[in-house]
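Okay, so here's the structure we're looking at.
The other protein chains are all here in position, but one chain of the complex has been omitted.
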Amino acid sequence: MNVTDLHASRDFYVNALGFIETAATSEWMALRGLEEHSHHSLLLKKADKPGVHVVSYKVWEDSHLNELETFFKGKGAKVLWKDVDPAVGMGKTLCVEDPSGIPLEFFVEMESVERCIQKYDLYRGARVQRIDHINCMVPDVEAAVQFYTDELGFRVSEYTATEDDRTWAAWLHRKPTVHDVAFMNGEGPRLHHVGFWLSDPMSLIHCCDVMASMGYADNIERGPGRHGLSNAFFLYVRDPDGNRIELYNGDYLTSDPDFKPIKWDINDPRRQTFWGHKAPDSWFNEATSFLSLEKGEPVELKSPTLAQRKPDFVT
Amino acid sequence: MNVTDLHASRDFYVNALGFIETAATSEWMALRGLEEHSHHSLLLKKADKPGVHVVSYKVWEDSHLNELETFFKGKGAKVLWKDVDPAVGMGKTLCVEDPSGIPLEFFVEMESVERCIQKYDLYRGARVQRIDHINCMVPDVEAAVQFYTDELGFRVSEYTATEDDRTWAAWLHRKPTVHDVAFMNGEGPRLHHVGFWLSDPMSLIHCCDVMASMGYADNIERGPGRHGLSNAFFLYVRDPDGNRIELYNGDYLTSDPDFKPIKWDINDPRRQTFWGHKAPDSWFNEATSFLSLEKGEPVELKSPTLAQRKPDFVT
Amino acid sequence: MNVTDLHASRDFYVNALGFIETAATSEWMALRGLEEHSHHSLLLKKADKPGVHVVSYKVWEDSHLNELETFFKGKGAKVLWKDVDPAVGMGKTLCVEDPSGIPLEFFVEMESVERCIQKYDLYRGARVQRIDHINCMVPDVEAAVQFYTDELGFRVSEYTATEDDRTWAAWLHRKPTVHDVAFMNGEGPRLHHVGFWLSDPMSLIHCCDVMASMGYADNIERGPGRHGLSNAFFLYVRDPDGNRIELYNGDYLTSDPDFKPIKWDINDPRRQTFWGHKAPDSWFNEATSFLSLEKGEPVELKSPTLAQRKPDFVT
Partner (left out) sequence: MNVTDLHASRDFYVNALGFIETAATSEWMALRGLEEHSHHSLLLKKADKPGVHVVSYKVWEDSHLNELETFFKGKGAKVLWKDVDPAVGMGKTLCVEDPSGIPLEFFVEMESVERCIQKYDLYRGARVQRIDHINCMVPDVEAAVQFYTDELGFRVSEYTATEDDRTWAAWLHRKPTVHDVAFMNGEGPRLHHVGFWLSDPMSLIHCCDVMASMGYADNIERGPGRHGLSNAFFLYVRDPDGNRIELYNGDYLTSDPDFKPIKWDINDPRRQTFWGHKAPDSWFNEATSFLSLEKGEPVELKSPTLAQRKPDFVT
């Protein structure tokens, strides 16, 4: 994820939100949560303009990378390989774009570093524990859902349907929580937010206090509140470059084999905000562009398939 | 405080907010908090229209009632005595109107009932612990402050001043917390809210969840958030008749003899909302009328002395 | 799990701990947590003596039941089928004993009932969210671990090793949390405790308060405290029949493909109790017998393979 000033980002992510900084140069900064032993779950790159380079997934073994290469090539997708990059602790990586135009990468190896979950004296701000999910606006939610479920083995936990039973938004998971990725109908592809999991609701309230103490009160865009969808106790904050981060707690396990996706009517008022203030317009309209794998230019946006609505149910 | 439907009020105050119901008839309901051994700190009366009958203060001994009678008569105020009322657990009571037109009463005796602080199995919703303060809009804040401090022995903990150093709002206390009563510049006299103290911030969050579960999500008017003024972690809710209740936690003791009143510039953005969503217009404009002691009619409202501003710093 | 008095158990599990009661007769009571849509995660049976009938696992599809039957028969184990039992919401069930002598059952279908996660007005006591794990004392931990990992697809998250590198205790999972089952060296097989997950640490503290209010203070056997192993914020309580329940919060995800099992030295003091009072002797010595599948008699106990030690690290 691009940022324009690493010093400002460090103050925000490390001092206010409580990320652990694994490593940094003058060009990038690698961050992880307190329970993560992976080198990073968020990599910030210094750049002139905002933009998201890639969404990364770890797979179990090298053969899976090869299977993915074969699979994507069979779909006619362009496939790139990135070499091992010891600086950021990553092994060789397969890069592709998904049908919505979102740049993805898949890797097996990431350097293991110390897990800080029991270093409570390092806990700051929101005490970010681990990455939980990303949320993207895409022009065709149904196509995205079909691809991720049929081809990539994701399962739907919850979804929003229009009056004529079209899927307006959907939450999909590989790990058995509510989601690893969510798609919602909108001009895209754009990254709406990255969600990080907190161990308890008081950490979220404490983060609001710390942010206000540090002069970041205006960076709180929405919340605290609770979503009906996913039951998340949420806070949306904007980093100094406007990238949106969700601090998130209160969802549930989806590991039960007979868990059925939960359908929400788009007109159900509790779907969007179980309780809490209305989301501001910025929350509906603003999102970060993805950058193309080859040229690093913003991926071209397409208009959404379904009518625009105030999608204030995104979690 | 008038309510139109005691059954609806019981559901709201007892089941959602967690008050203890001491006693009730078809005409009224007496409520107290979990740590209170007084018969009630909030008395709801069935009526056709909203309105607040009186604000009550307990004094130490009978002689104080007589001194207050002499004092108020000396000021030319009308004074009424109410007889002992065993039904609501109150001894004889002196009733007057203060210079802003707010009906007050003073009493010595109130029936003691069981303190429920250690009956944790009765804790519900916000687990209301005790009454903390009232907040009133009055046309002349400076006159009100002068009367309460010079004549009634209150002290100012915090206040808001305009550019030309006029007192725009003030928080006054007898017990050594931030306030027992606050006044703010506005059309009045009107009751803006009654504040109840919670033992911890999680009770406030849990109350939001319980309210949403019970269908009261829209009764949450403002918050959760934190005021700069008083450091309160707050939630404003409206009861089924629109009366405003503040759930409140996080202030501090003012018992230190050399505590100096804290001055806030009316243009200081952190004064109003340390963090949190903007208050809605209803929060600025709507308040409950007081009813006159003699006729029970709404007390006539007067325009404020100072210019109207969005007073979003009221706690 | 046997209990002698369903009325007493209801008061304990439903009113004090906050389980939801799905159904009950004069012979049994089916309980579930707030986020569970399964008919029950704990089934209490009225009986004269304590004892645990069976540990149940849900599998994905009917074919898996048949594969398990073939597998266990191939091992020479006795296999029983139980018919569909609509009363307790269960489909047909395969019953076997594992190599330690623990009675297991496997099933596919369990009736779905309402998930109460957003019925916050029903939250009581510890607000039990879901079953998390069981912990058993077995005579041969290494054999048990080998069977569950090699044959049943469990993975080890953390384990304790003696000076000569023997596995003294181990935590194993299928769902990607720290464990679904733990084994520790001891006379067995016996059930040490069943662990239920809470959504936040304040629910655990509130449960202590509620238990004390209801007269259950002496049923708190150990905690609150934090285990080094698993990072669990824990409370161990004994039900009216002495069955041990762990209330549990604060562990982490193990879904990362390169998660390596964490080894603890049996002499590391932080392994056992990161902080907290020492566990009482009852916690080390007392556990509940399993009942044999065929005769319902207590399964014969065997002496442990490794020397007895105060195993105060069990989570």
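Chains here go by letter, A, B and C, matching the order in which they are written, and residues are numbered from 1 within each.
Simple rule for what comes next: a contact is a pair of C-beta atoms (placed from the backbone, for glycine too) under 8 Å apart; a residue touches a chain by one contact, two chains touch by 3 or more.
Just so we're clear, the structure is a prediction, and the values are computed from it rather than from any experiment.
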| item | value |
| --- | --- |
| Of B:T25, B:S63, B:Q118 or B:N285, the one touching the omitted chain in the full complex | B:Q118 |
| Among B:M202, B:V237 or B:A279, the residue in touch with the chain that has been omitted | B:M202 |
| Per the touch definition above, residue among C:F12, C:F154, C:W168 or C:F233 touching the missing chain | C:F233 |
| Subunit B, residues in touch with the chain not shown (by the definition above) | 35-38, 58-61, 108-110, 112, 117-118, 129-130, 175-177, 199-202, 228, 231, 249-250, 252-253, 255-260, 274 |
| Those residues of subunit A which, in the complete complex, touch the missing chain | 15-16, 118-123, 125, 200, 202, 206, 209-210, 212-214 |
| For subunit C, residues in touch with the removed chain | 201-202, 205, 208-209, 211-212, 217, 220, 222, 224-226, 233, 270, 273-277 |
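The working rule: only the chains that are shown with their structure count from here on.
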| item | value |
| --- | --- |
| By mean Cα position, the chain sitting nearest the middle | A |
| Rotation in the CA alignment of subunit A with subunit C, degrees, nearest 5 | 180 |
| Cα-centroid distance, subunit B relative to subunit C, in whole angstrom | 49 |
| Cα-centroid distance, subunit A relative to subunit C, in whole angstrom | 34 |
| Centre-of-Cα separation between subunit B and subunit A, whole angstrom | 44 |
| Set of subunit A residues in contact with two or more other chains | 201-202, 274 |
